[in-house]
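Working notes for the structure below.
Left out: one protein chain. Kept in place: all the others.
Right after this comes chain A.
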Amino acid sequence: MLEFLADASGNLYPARMQMALSLGWHIVFACFGIAFPAIVVFTEWRGHRRGDEALTALAHKWAKAMGVLFAAGAVSGTLLSFEMGILWPGLMGRFGEVFGFPFVLEGFAFFVEAIFVGVYLFGWNRLSPRAHMLSALPMVAAGVVGAFCVVSANAWMNNPTGFRLDEQGDVVDARPWAAMFGPSTWAQFVHMWLAAFMVTGFLIASVYAVGMLRGRRDRYHRAGLLIPLTVAAIATPVQIGVGDWIANVVADNQPAKLAAMEGQYETTSGAGLSIGGVYRDDELHYAVEIPYALSLLIHHDPDGVVPGLEEVPADERPPVNVVHLAYNAMVGIGLALLVLVAWYGLVWWRRRRLPDTAWFLRAVAASGVAAVIAMEAGWITNEVGRQPWVVYGILRTADAVSPAPGLGWGLVAVVGVYTVLTAFTVVVLRRLARHEDTPAPQERP
């Protein structure tokens, strides 16, 4: 083990795991950075408008939680900006001039968000209600811009545009603005932006569902469940449609990724949609197949031709099992969440109340963790599905990793640091939920 970690040629695996852990951790908090300000300020606005003390109190509590979550997101994001260069110098050193630019814009967006999260929390009782609510709007805008910029950088890695390579393979004629708007950017951004609202909405709703299951059914808890659940209920059906859009973008631009998502080896017309199963020896075993469904989804034609993994050389294929199962998990959970919000929507539309059964609350209580798993599975599909490339078709991940000796120890350290950080974040959020007087990090006691 020790020799493995000190051996520079073994840097690829620990570096990938370190990046996956750091990104996978940060993205949960980034979701709150994107979606939570809008939900909190909406609740505050309703509270003022209706003179509803419960809503104002709810907004204040959420604002404090937002402060804690923002702090966790800020520190984990700082480490990520180190890791991009430390772990992947072959990517940043060679292509930084092409796709590094959106991170600069994101830097400004994050700056604005950090400033106004301070203003918003600090100004709770110091600014007029109008000025206070206005101070949240830069956060909302910065969340959108920041998400777009970071996702556009990732979309560039999937479909690199905005530069040429000369005969030595050096980047010439870099056009960073063009690189931000490649074929995947819009679909990936909308998908992630909606995912942020689903994760945030379902997670907060799940907290209050647990409270209601324990018998706390006052107006405060009901509103705490209704507002975020309604946000998630609006985002979920739209997300299913966007999922179809992004699958088509992947089919057009990254056929090997799509084939891995579906566990499809042979190029097939009238391809069926395979669910579950194990991919071994160029074949998917034990899967449930829905005939013609894949061709229908991709080409909106039952006889459409879907290219399989056989189209790409063996050393350019992603690991199929991880991608296929992660993709299935994302879609499966997404559809289950759709059923849940349809149930909620239907009962609300007909009776103007929540479904009157503990099973509904139990389902909502589970929905938060489920939404996080779906989002992580989506990112695994996206990232592992791009392998062995870090810049699709141009730079292999193995050629981008730093050869520095001892790099593998970073993974051990990051696992330790994030374990402790996760434990403390949970402790603090629980305390925040239980004690009214707990101040947020940005507040003065």
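Here is the rule we use: a residue touches a chain if its C-beta (ideal position, glycine included) is under 8 Å from a C-beta of that chain, and two chains touch if they have at least 3 such contacts; residues count from 1.
Going forward, contacts and distances are computed from a predicted model.
When the unshown chain is looked up in UniProt, the name that turns up among "Heme lyase CcmF/NrfE family subunit", "ABC transporter permease", "Cytochrome bd-I ubiquinol oxidase subunit 2 apoprotein" or "Cation:proton antiporter" is "Cytochrome bd-I ubiquinol oxidase subunit 2 apoprotein". One of A:Gly24, A:Pro89 or A:Gly276 touches the chain omitted from the figure, and that residue is A:Pro89.
Residue A:Phe70 is the one among A:Phe70, A:Phe148, A:Phe189 or A:Tyr392 that touches the chain missing from this view. Remark: the omitted chain is touched by one listed residue; of A:Arg175, A:Arg217, A:His299 or A:Arg396 this is A:Arg175.
For the chain left out of this panel, the touching residue among A:Val104, A:Val238, A:Val288 or A:Val415 is A:Val104.
The chain not displayed touches chain A at residues 67-68, 70-72, 74-79, 81-86, 89-90, 92-98, 100-101, 103-108, 110-112, 114-119, 121-123, 126, 138, 171-177, 402-407, 410, 413, 417, 421, 424-425, 427-428, 431-432, 435, 438-445.
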